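Structure first, then comments.
Only one protein chain is missing; all other protein chains are in place.
Moving on, here comes chain A:
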Amino acid sequence: MPENLLLYQTEIIKAILETFMMVGASVLAAIIVGLPVGTLLYSTQKGRLAENRYIYIVVSLIVNSIRSFPFLLLVVFLIPFTRLLLGTAIGTTAAMVPLAIIAIAHYSRLVEQSLLDVPRGVIEAAKSMGASVSDIIVKFLFVEARSGLVLGLTTSTISFISYSTIMGVVGGGGIGDFAIRYGYQQFKTDLMMYMIIIMIILVQSIQIIGTTIAQKIDKR
């Protein structure tokens, strides 16, 4: 094993754990908040389940605005908010706040897209069976869109890994931060390469898992 890897073993493991924590928080936020927000974007659209122009415009504007920020700027911009929320804007936990916010905005658009792919006929059949709006969403839309929702989450998760790499600016740590501080700033190019390899393995694994699950649950 190359000596630099052994030498920095503890730091590397710590960095990997930090990345996992930050990405994990993003994924959770995406599922818990992003999925409902995406569903809201879908249902309030013209001609859909609960058409409401005003809600759609407002939610859509917020989501677009969040996504317009270069992520680095969003992190800096949110520092006062993070401090208000957690008492500090520095550290891995604090880094989760901007990550969660971008995660929600990112995934909600993908949710909206997947739901739009469900044929209108299925919804019409659901209505004819006396399904309420919430029945239609949970028992019909999510069932039919499930592989798209999983693939969307996979794409999102990979983006979250990328976003997490810049969290060094607020002391969030993580693999990206380690690669910059040791690999780039201390000229240990080999360490940087190792970090890139770890990232590649991570992204590959997530994509393979996501694709496999999506295929398994897709009976269309």
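What we mean here is this: contacts are C-beta pairs under 8 Å (C-beta built on N, C-alpha and C of every residue); 3 or more make two chains touch, one makes a residue touch a chain; residues count from 1.
To be clear about the criterion, contacts and distances are computed from a predicted model.
S.K.: Choose one: "ABC transporter", "Ion-translocating oxidoreductase complex subunit E", "Pyridoxal 5'-phosphate synthase lyase subunit PdxS" or "Manganese catalase family protein". The correct choice is the protein name in UniProt for the chain not shown.
M.R.: When "ABC transporter", "Ion-translocating oxidoreductase complex subunit E", "Pyridoxal 5'-phosphate synthase lyase subunit PdxS" or "Manganese catalase family protein" are compared with UniProt, the left-out chain turns out to be "ABC transporter".
S.K.: May I ask which residue of A:51, A:190 or A:218 touches the chain that does not appear here?
M.R.: A:218
S.K.: For chain A, which positions touch the chain that isn't shown here?
M.R.: 119, 121-122, 124-125, 127-132, 135, 139-140, 143-144, 146, 217-220
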